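Notes follow the structure.
Shown here: the complex without one of its protein chains, the others still in place.
Now for chain A:
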Amino acid sequence: MDSITECLKEVYDPELGVNIVDLGLIYDIQFAAGNVSVVMTLTTPGCPMHDMIVGGVKRALQTLPEVLSVEVDVVWEPAWAPTLMSDEAKEHLGYM
């Protein structure tokens, strides 16, 4: 599981320059029999980066040898809130 999270840290929001794990966009990760399923959100519905970030998550995870398939579910409930960001992310954005 750690390797999956580490791998998702390589996926960056290109506008904010912060990875999606530290942004608090990842709600849940399940791994069973080579299949990863990720439940995640985006900072705002109608995020211009929707397809790209979802595509990025898939591409990143597929580089892991133990991963056979990836499923990404984008949800809006619960809505993302700035409090979900890690301290590193808050610091990077200058919001502490």
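Keep this in mind: contacts are C-beta pairs under 8 Å (C-beta built on N, C-alpha and C of every residue); 3 or more make two chains touch, one makes a residue touch a chain; residues count from 1.
The working rule: contacts and distances are computed from a predicted model.
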item	value
UniProt protein name of the chain not shown, from "Metalloprotease", "Cytochrome C oxidase subunit I", "Glutamine ABC transporter permease" or "Succinate dehydrogenase iron-sulfur subunit"	"Cytochrome C oxidase subunit I"
On chain A, residues whose C-beta touches the chain left out of the figure	10-12, 14-17, 43-53, 55-61, 63, 81-82, 85, 93-95
